[in-house]
Structure formats: structure tokens, C-alpha cells
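Removed from the display is one protein chain of the complex; every other protein chain stays in position.
Here is chain A:
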Amino acid sequence: MVKEECKALLDALNKVTACYRHMVLTIGGTSDSQNLREELKKTRQKAQELAVANRNKLTTVLKDKSVSKEDKAEFERLWVIFSTCLEILEIDMRRALELGHEFPLNVPKKHLIQTGMSGGTSGVAARAMSVQNMKYEAEHNIDVVDLKDLENEINQVGEMMYEMEMKVNVPQWTVEAKQDPGAELKSTISVGASSIGMISVEENKSFCDISKVLAGIIFTAVLLIAIVLAVCVVKLS
């Protein structure tokens, strides 16, 4: 089904974007290395391929007039997710470019920031590329060489986003989120996730209980005092 395919593609793009973010986080830190730069490059290219594939699929679907209304709403929602994902990707790529310029790896004078990271990011990269192990084949000055490619790719992504904006007319604010706030808590990731649901609801409930108990106690105390007083009055009269 077209919808499932679109969703699968989008999930893949989402995953790659998240991994890319993780990797960009480590540029300039102590776990930075040539390998990292190569991983960045590969992940980036994969992200771009996925983005193009996503775009093509979604544009064909959205241009299709024969799609039903609910489906159309669903595809518009996917479109919004896709464009937001692409924005995040572009920002991360720009950041990577800046940081790449600032932290060239082979210059002895420039030291990496001691961020406390010691391990590598190969696991993350493997996850992004959907492979078991990463193979590193690049030259040892990839950090400098790659920057030009990175610039070009940023421009490409920028153009793609502009084209998307121009060609497809989906007003973003009309899309409603399917998931409620706090939905991530229901996910199976969180270990021992009980049926918590809304965060605020839970908090309110506990507060209500406490206040109810207090009110009950005060009320009974007042009642008791009133009874005692009445008894005294009766006794004395």
C-alpha cells in the first residue's frame, strides 16, 4: 500500500536524521576522528537519498486527485513530518559544516575539546546505514576534503526544500497531531512503563487525593467538637 510505503520511508529518514544528530554532537569532542567524519559523510548521503525518495513518493500522492479525503489528510500529515525532518537535517548539516571548519583534525595546534566522551560512534553509524559493521575506506584528510561536498549538499537540500514549498501547497497549521502529549510514555521503549498516560493528569490526581484526605480530617474534627459542645450544653442546663 502506498501509505505503508510512505510511512516506512519516512521512518527510515527519521532514523537516519536522529543518528546524524548524534554524530554531529560529537564533532570537535574527544571522540572525534577521521572515522567520525567518514560516518558523517555516509550518513548524510543516505539521508539525501531517502529524502529524495520520500519527496518523489509524497509529491506523486499529493498531486493525485483521486485520493480520498481521509487519505489526503493522512498524506498531508506525512508531508508535514517530512518537511520538518528535512529542516532539522539541514540545520544539522550547516552546523556540521561550521564545526568542520573550526575543528580540522590534522592540525597539531588545534586541540579537540575534552568533552568526556571516550567511545566511538560506530554503533550509531551502523544503525543509520542499516548494516552490521561499518567499513572505513576514506583517506586521512577526509575532514577537509569533505567540507566542499558538504557545502554543495547543503545547497541541494536548500533548493529541494524551496521547490517543495513552491510546488506542494500544504498549509502546515491545518495538520493535527495524531499523538497526544505524553504519548511517548506509552511507548514500549521505556522500561517498566505503566499506564501513566497524561503527565499532568497523574499529578493532579495525587494532589486531589491529598487535599481530599485533609478536608475529610478537618471536617470530622469540627464535627466532633460541635458534638462535644452540644453535649456539654445539655449537661449544664
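In this text, a contact is a pair of C-beta atoms (placed from the backbone, for glycine too) under 8 Å apart; a residue touches a chain by one contact, two chains touch by 3 or more; residues count from 1.
The rule we apply is simple: contacts and distances are computed from a predicted model.
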>> Out of "Thiamine pyrophosphokinase 1", "Translation initiation factor eIF-2B subunit beta", "Regulator of G-protein signaling 9" or "pantothenate kinase", which one is the UniProt protein name for the chain not included here?
In response: "Regulator of G-protein signaling 9"
> Of A:8, A:131 or A:183, which sits in contact with the chain we cannot see?
Replying inline: A:183
> Which of these, A:115, A:130 or A:152, touches the one chain of the complex that we don't see?
Replying inline: A:115
>> Using the touch definition from the top, which of A:106, A:130, A:152 or A:172 touches the missing chain?
In response: A:172
> What is the set of chain A residues that contact the non-displayed chain in the whole complex?
Replying inline: 11, 14-15, 17-19, 21-22, 24-31, 77, 80-81, 83-85, 87-88, 91, 95, 98-99, 102-103, 110-119, 121, 123-124, 126-128, 161, 165, 172-179, 181-185, 187, 189-190, 192-193, 196, 199-200, 202-203
